[in-house]
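Below is one structure, written out as structure tokens; comments come after it.
Shown here: the complex without one of its protein chains, the others still in place.
This part shows subunit A:
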Amino acid sequence: MTTPILERTPARAVAPGGPVRAGAFSPAQLWASLPDALRKLHPRAQLRNSVMFVVWVGSVLVTVDALWQPTLFGWLIAVWLWFTVLFAGLAEAVAEGRGKAQAATLRRTRRDTTARLVDGRVVAATELSIGDRVVVGAGETIPGDGDVVEGIATVDESAITGESAPVVREAGGDRSSVTGGTTVLSDRIVVEITTMPGESFVDRMIALVEGASRQKTPNEIALTILLAALTIIFLLAVVALQPMSAYAGGPQPVVVLVALLVCLIPTTIGALLSAIGIAGMDRLVQRNVLARSGRAVEAAGDIDTLLLDKTGTITFGNRQATELIPVDRASTQELAEAARLSSLADQTPEGRSVVDLCTREYGLPGEASADEARAEFVPFTAQTRMSGLDIGGRRIRKGAAASMPGAGEVREIVDRISDEGGTPLVVADGDRVLGVIRLSDVVKPGIAARFAELRAMGIRTVMVTGDNPRTARAIAAEAGVDDHIAEATPEDKMAYIRTEQEGGRLVAMTGDGTNDAPALAQADVGVAMNTGTAAAKEAGNMVDLDSDPTKLLEIVEIGKQLLITRGALTTFSVANDLAKYFAILPAMFAALYPSLGLLNVMGLHSPQSAILSAVIFNALVIIVLIPLALRGVRYRPSSASTLLRRNLLIYGLGGVVTPFVGIFLIDLVVRLVPGM
């Protein structure tokens, strides 16, 4: 088993107000959520969850019964039944509380901004409507979501992304979208507002993390139906038990029947189900991904095919120097020295990779000497398209072939490198061309192992690249993807997604450009980069605030973890029932048929202590499992069979055994209570 090698973006605060403590679960959160949990005791809140509603009704019944005929046993059962209901509310409140904390931090970033319209009027940001054009200058806050229609500016988007480095936003192209609440650092832009106030990105984020718009997801609904069905059948089993018991000579007290019912119905999963869903969304938010709906998170677990952009996901975002090819009579050493000099002061990743290559392959020093440090650096500009160093009268330059001297042999080499998908950089000393540096894509280390892991999970990876087929094939082979699309156009992506979906497979992809929008909308999980256009963000069902295309792999894992957690706790909950029968049935019937006392395999103290212990276990297990529900069960990418075997063992078999131990231990304490 290999551990994921790709670096994980650490959980970052979504706002500059300080990191939101959402990662770890602490008992303090339970206390903090208690008021919310108490509010959930209202019957209207309980009606949403059929399992817990039955417990609620049972608690009322037992309480009334205890008031009518007060016994210590009756009151203790009543109290613990109310605890069961309360703990379920607590689980949900804790999960929601984490979202609320994040929303509060976000809200703090929403200031009262005013907007300067192009005609000079100044209005409140809340009065803007779609189509309004506003002018935003340096130091001003952008009043609403929109597209830059004029100008170029650097923008501080840390309020949304937590990323402090400013980004460039300019009119036209794929970098035109701006988000309300972010700040312009330099220059001046004209923004056309594209969303109504109150529906902006930040507003939607707040609603999402607060869970205000939370709806049950398809799988959650199906599971709820199953849980309701189990509840009905146990209700019938318990109700039918009364006449059977009466026939046997001893009708059971209401409190005992209710206790049996509550222990049997799947309260554990019933109590934790919504918390699991909320926590799943929350885990995405912690990784700076916003999902439009829980449905998308669930779909992420079902993904069969991943469409991955080559650049940034499979290869490093920047090409690296991989080869030096001397021309004419220049020696390789001579070329290497010139290449090094030309890049010494070049701090771009490409430049650094040239120095690295020279150091690694040709034994040249990596650091500039004193003389070299004093030399004059000629930076890259869009006009000259070259950079270099003036040292001791020599003019060392490297640059794109078109802007550099050289013909004949140089051209051939340049064309060959281009054909092969690399980028050629010509190196010259004055007018004399020394050779060509080949920059090529470097596949990220460990990515092939990661794809092998995905393959074991049953997920196909498809590399999407604008490269020519030859280059694409070479990189695809090196990275170990299952398929690739070369010279990909947005239409190609779209067609590929359609074909996959027709075969019943679910597809996930990332995208940022406006021309990606249709494909993002068509994909089952479309992750838009936050740096992308408004159209792309609108089309996708998730937005990655870090704009990190490798995030897709994590999103799939979170989706799977969500489903696994649900399944594991359901299995655990149902498996628990066996032990509860062994605790409660002998307690109920040993007086009627002494032979049934043999079922008391745990050797519980008395009928009353046995029933109470089972009820206490049933309530406490909810609290114990809250952290697991919030964190999700441990997930390692592996095949379905391995996962099933492992989880069946832990949550199935464990679910059978645990309550035997738990109830036995609780009984050891309960028997000390006088009268038990």
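Please note the rule applied: a residue touches a chain if its C-beta (ideal position, glycine included) is under 8 Å from a C-beta of that chain, and two chains touch if they have at least 3 such contacts; residues count from 1.
The rule is short, and it goes like this: contacts and distances are computed from a predicted model.
Undergrad: Just to verify: the chain that's not displayed, which of "Ring-1,2-phenylacetyl-CoA epoxidase subunit PaaA", "NADH-quinone oxidoreductase subunit K", "Potassium-transporting ATPase potassium-binding subunit" or "Amino acid ABC transporter permease" does UniProt list as its protein name?
TA: Hidden chain, UniProt protein name: "Potassium-transporting ATPase potassium-binding subunit".
Undergrad: Specify the residue from the set A:T63, A:S158, A:N618 or A:N647 that touches the hidden chain.
TA: A:N647
Undergrad: For a quick check of understanding: of A:M52, A:V574 or A:L604, which residue touches the chain that isn't displayed?
TA: A:V574
Undergrad: Given that one chain is not shown, which residue among A:K100, A:R204, A:R455 or A:R473 touches it?
TA: Spelled out, the listed residue whose C-beta touches the missing chain is A:R455.
Undergrad: Which residue, A:V168, A:A240 or A:A373, contacts the hidden chain when the whole complex is considered?
TA: Final answer for the missing-chain contact: A:A240.
Undergrad: Can you list where subunit A touches the absent chain?
TA: 218-219, 221-223, 225-226, 229, 232-234, 236-248, 260, 264, 298, 301-302, 304, 455-459, 502-505, 559-561, 563-564, 566-568, 570-571, 574-575, 577-578, 581, 585, 589, 592-593, 595-596, 598-599, 635, 639-641, 643-645, 647-648, 651-652
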